[in-house]
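One protein chain omitted, others in place.
After this line comes chain A, so read on.
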Amino acid sequence: MIRSSDRDIRWLPGFNWITLCFFLFLYLPLIILVIFSFNATRSATVWEGFSLQWYAKAFSNDDIQSAAKNSLIIAAVSTLFSTVFATMAAIALGRNREIKHKTAFGGLLLLPLMIPEIVTAVATLTFFTAINLSWGIGNIIIAHTVFCIPFAYLPIQARLRGLDASLETAARDLYSDRKTTLRLITLPLLAPGIFSGAMLAFIISLDDFIITMMVAEAGSTTLPIYIYGLVRTGVTPEVNAVSTVLLGISVIAVLMSQWFAKKQ
């Protein structure tokens, strides 16, 4: 028997199965984690009925509450700062004709994406110690802001690149000064890119472990670090519940980021 796929010259044997394996390895553990966060008993391997007790437990746990609060504050503030910086950088590099070596600057801005995070983490810690900075979660906010800028920058820059500069010229022609043009033309048209960048920055900050681990001082524990601490004493359904919530927030943020990026 000749299957139609045998005739298709673009079809390569084995590729489908390997791809399927990838999906299994990636998503099966996640699915199991989510399912067992709703388990009725403590077991992380045997399903014994549906319950929300682990969520209730997690939400009423003071330590988790304070870690979640820290995480949200850090993510919100560093998202705000990094998005503002990224927007300014994108407009400066994308619109100012006087700046030379734009490609080099653009590359430098994105380089942190390729630097091993542990290196950035160690460097940041050393730097903070050297200048004797000890602002509690302020330290983490500074580190996250810097670390998130390239993530926020990417979609903003992409959006700006697709934006016809003659629209801004037209606005100037129609009696708007620089500020008015920025407010009424550039920023509104850039908004989807800015939101998309902000969402990315938010999840990057929310999920970050290595840098936070390095620079966090006592009392400024975030959710990922707290979860790590719990796991060392064994995986409990409570951990699954907190992880599921974190996963949910991330997925929503990514979807929103994609949605904004595609927006006209």
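Heads up, the rule we're going with is that a contact is a pair of C-beta atoms (placed from the backbone, for glycine too) under 8 Å apart; a residue touches a chain by one contact, two chains touch by 3 or more; residues count from 1.
Heads up, the rule we're going with is that contacts and distances are computed from a predicted model.
Asks: Given that one chain of this complex has been left out, which of "Spermidine/putrescine import ATP-binding protein PotA", "Succinate dehydrogenase cytochrome b subunit", "TIGR03915 family putative DNA repair protein" or "Thiolase family protein" is its protein name according to UniProt?
Replies: "Spermidine/putrescine import ATP-binding protein PotA"
Asks: Of the listed residues A:P29, A:G107, A:P188 or A:G248, which contacts the missing chain in the full complex?
Replies: Spelled out, the listed residue whose C-beta touches the missing chain is A:P188.
Asks: Taking the entire complex into account, which one of A:T120, A:S176 or A:S250 touches the absent chain?
Replies: If we include the chain that is not displayed, A:S176 is the one touching it.
Asks: Which parts of chain A face the unshown chain closely enough to count as touching?
Replies: 164, 166-167, 169-177, 180, 185, 188-189, 264
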